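Of the protein chains in this complex, all but one are displayed in their positions.
Then we have chain A:
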Amino acid sequence: MRDRSAPVSRRRMLGIGAAIGAAAAGGLALSAAWARRPAETGAELRSEVPLPQAFSVPLPIPPVLAPVASTADGDRYELVQREVDAEILPGFATRLWTYDGVFPGPTIESRRGRHTTVLHRNELPVPTVVHLHGGRTPAASDGYPTDLVLPDGWNGHGGHSMADDRAAVANLQREYGFPLDQRAAMLWYHDHRMDFTAPAIWRGLAGIHFVRDDVEDALGLPAGDRELPLMIADRAFDADGQLAYPSVDPTLTGEHGVTEPYLAGVLGDVVLVNGAPWPVHEVDTGLYRLRILNGSNARHYELEALADDGRALPLVQIGSDQGLLAAPVRHRSVPIAPAERYDLLIDFGDLPVGAEVRLANRLGTGRTADVMQFRVVRAGERTPIPETLADDLPEWDRSAAAVVRDLAFRAGRMDDGRHGWLIDGLPFDPARPDVTARLGDIEVWRLVADVHHPIHLHLVGFRILSRGGAEPLPHDAGLKDTVALRPGESAEIITRFDGYRGRYLFHCHNAEHEDMGMMANLEIV
């Protein structure tokens, strides 16, 4: 019998070491094969109809809405929210929920400081509420999720899961007032109904709202046909060519949320730009200004412009969510999360007439790797890119912060035990004040995410101080209203809560997360 005190043989030690090594290597190989690289939060719906060939449908530009009245005090607009059948995929009539019968909704053009009033009439089968994303808006017109406009014949209750004593509910129609005392920027308006924002946006309730000012005008940036609003949004279609969406209750009147496989977010397999699948747009060899909005519920993109000779055209970023940067930033590609905006210049001047430039998505696979195409069809004028842009960006120093807050965005369980998404461990409750900030105070927020969470603050713009404990990334420049956190990532943001007192929100702009708890109250006092 072997002596118990005898040392372990070299052979056995090697065997144990090899076993640990094999387990580690096996785990790494499994992870490399199984995990999504790059990471993606959400599950993709597959369309059940044949999809059109890419770059065959012309790019639509949403119509600019004419005011019904313009006075010295401001402009007044009227919109009707109604259902239409529209041809998104060639040969199919798809039922949409729209602002004024078009998707995206009509574009509103405003001047800084000029009061804009928009009357919304709800002719949809469900309550609605409109939020102007990025707007510096008094709380009463900010589109709080329970401030519903009920459709004709709705039997009184709000149709959402939470009671809210402070809700301002209207019948059939209401006016929203926007002072728009803010920097020139591309804002967007969309439905923000409690529990049902994601399916409402998916069905078409989103549009662009520009704010213009003298700072922007002085730069002589490409305008008119050379300034293109591009709302990128993914969708999926069922066997009848209707929009597919995995709602628990497809009537959007009862149980909220999506079915289990899609809890992390709903991704479509069709990329729409301004409501057209993989469109094509004819350009000349001049400079173009692309005003890009990611209007998708959950899909992130990393955009790059690839010419047919294989070159990547530089994307010159001149603006962010909340308007112009101080100086242009040149990118090879830009990541864009839901609700983020980019103001980009792209110069087709080095390309011959006949060239094609593909706006591609580096995060996509298969057909979602394409977004749209530019076709250079004629010679244009060369326009220089300004070296400096805006000098009116707010600068806040972290030493001036009255409060530093840590906020965690992660998965968890809702009050009813269902899977949901939580902020600091809690699902949204209109009755609970989460953050109370004093008007005029500067605050630093430190945000931590478990998976992708694009975090949006209502009322204010903010600067990004750090990302992952290090310097912000090049595309974090300027004034933001949505910061995209990647899995395990954190960011520090700084802002000053000024403008108006009242009840606002901050939330994840993955629209499915937002509907399943990931919102919180921001009370300005």
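Here, contacts are C-beta pairs under 8 Å (C-beta built on N, C-alpha and C of every residue); 3 or more make two chains touch, one makes a residue touch a chain; residues count from 1.
One rule holds for everything that comes next: contacts and distances are computed from a predicted model.
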(request) Have a look at "Integral membrane protein", "Carbon-monoxide dehydrogenase medium subunit", "Spermidine/putrescine transport system permease protein" or "Amino acid synthesis" and point out the UniProt protein name belonging to the hidden chain. (result) "Integral membrane protein"
(request) Could you tell me which of A:A39, A:A379 or A:A400 touches the chain that is not displayed? (result) A:A39
(request) Spell out the interface residues on chain A facing the chain that's missing from view. (result) 5, 7-8, 13, 16-17, 20, 23-24, 27-28, 30-32, 35-37, 39, 406-408, 410, 424-425, 446, 448, 450, 468-469, 486-490, 492
